[in-house]
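Below: one structure, written as structure tokens.
A protein chain is absent from this complex, but the other protein chains hold their places.
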Amino acid sequence: MEALKQELKEKIIAVLNLEDVQPSDISNTDALFGDGLGLDSIDALELIVLLDKDYGIKLTDPKEGKNIFQSIDTMAAYVEANRTK
Amino acid sequence: MAKTYINGIGCVSAQATVDGFPSEFALDENTNFLELVKPEYKDYFSPIASRRMAKGVKNGIVASTLAMKEAGIENLDAIITGTGMGCIEDSDKFLKAIIDNNEQFLTPTSFIQSTHNTVASTIAINLGCKAYNFTYVNGAVSFESALVDAKLQFDADEVSNVLVGGIDEMTEYTKSLFKLAGFIKPDESGPHKILGSHTKATVFSEGATFFMLSDTKTESTYAELVDIETINKLELSKVGHKAIEFLKANNLTQHDIDAVVLGFDGDVEFDEYYKELAREFAFTPQVYYKHVSGEYNTASAFGLYVGSNVLKNQEIPQQLKVNEVEKPSYHKILLYNQYRGIDHSFTLISI
């Protein structure tokens, strides 16, 4: 699980082009959106594609992302439970 | 009817223009593409804020920030931009992804950012500016269309401060297409003389130039923007006549003009237009600039930057002179530009 969390952090930084941000700057419990890392709805769409491409998880409604992408913890838990690859 | 003054300019180009009008321009006749002198972007925005910005957007933000700062203006009544090719970096990226991945696993960022009005809207979002916001995309008159629009609003006394800019960016792929189509001179075909060229096509580049236009003359004023006219098609033999007509509409003759700024770009096929106008203004100081800025659809904004600085400094830089004619002082300048024989523009500035 810890490895998956580290992997997700690295992927988020790469996919969202977060220059100067290190995986260690993102805590597992911090909010990714809003006040935390400061991501927005477009970033959420990028993360939805990330789930599809790298873990074989298809979301059809962007609203589903809201709960899944709350933090690295929630995201890792969702990926662990639903991944098909 | 309010007058329109150029009170601030910001320019990102193949020259070190971010630091002010250069006293010496870098010349390189051996290349067919003049590389951009990149500003220190992090002085203008954080990496997080710029995570989705392509080069053109970044350059637009830098140039617009400089123009507003120089004029000391924070509140805008309109933001109007021109761009010939738009945000091609993101456009190329998204199109490549569509083709290479057969329409699968696509993400929205590059699509969103590929929209032509991305620069104008990013400036609006950053400033929280809810005013009029237009973007023109019409080849070599994209920037002039923005000027026409701004001038219309000053003339109607509807605005006090309008930010106007021209932005174009280049990508490796578009560069290769432009070479294939014969718009950029072939690799290794130099040295390229922009004046007196005997070869087709041009030396390209990219850049962003913004102007802060205001209805009030201030300490920072460069010049008054008097008039702009664009025309999509013009016969070679009629260029001189058209220029005289344009001046006449402003109650001027060619003898009132202290300098002409011409868009010579080293394409033997179409530089005839500039030569034709140069013959009409044989006894007037003539200026050229695309050997230092390179050609791109909004390079004429760099030309206006040069013209404005000639009026402000009362001096034509030696490296930009077409002829050796001089004037004791410079009051009125006519600018003329076209690209590949279409999209002609005449711009008149004065002090």
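So that you can tell them apart, the chains are marked A and B in the order they are listed, and the count of residues begins at 1 in each.
Everything that follows uses one rule, which is that a contact is a pair of C-beta atoms (placed from the backbone, for glycine too) under 8 Å apart; a residue touches a chain by one contact, two chains touch by 3 or more.
In this section, contacts and distances are computed from a predicted model.
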item: Name under which UniProt lists the unshown chain, selected from "Beta-ketoacyl-[acyl-carrier-protein] synthase family protein", "Lactate utilization protein", "Branched-chain amino acid transport system permease protein" or "Sulfate adenylyltransferase subunit 2"; value: "Beta-ketoacyl-[acyl-carrier-protein] synthase family protein"
item: Contacting the left-out chain in the complete assembly, out of B:117, B:209, B:286 or B:350; value: B:117
item: Absent-chain contact - pick from B:31, B:50, B:64 or B:145; value: B:145
item: Touch with the omitted chain, as defined above, among B:107, B:171 or B:293; value: B:107
item: Where the missing chain touches chain A, by residue; value: 40-42, 45, 48-49, 60-62
item: Positions on chain B contacted by the hidden chain, ascending; value: 52, 79, 84-86, 91, 94-96, 98-99, 102-104, 106-108, 111-118, 120-122, 124-125, 127-142, 145, 148-149, 152, 155-156, 176-178, 180-181, 183, 229-234, 297, 342-343
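As a convention for this text, only the chains that are shown with their structure count from here on.
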item: Residues on chain B engaged by chain A in the complex (per definition of touch); value: 47-48, 50-52, 105-109, 112
item: Contacting residues of chain A [partner chain B, same complex]; value: 15-21, 38, 42, 45-46, 49, 52-53
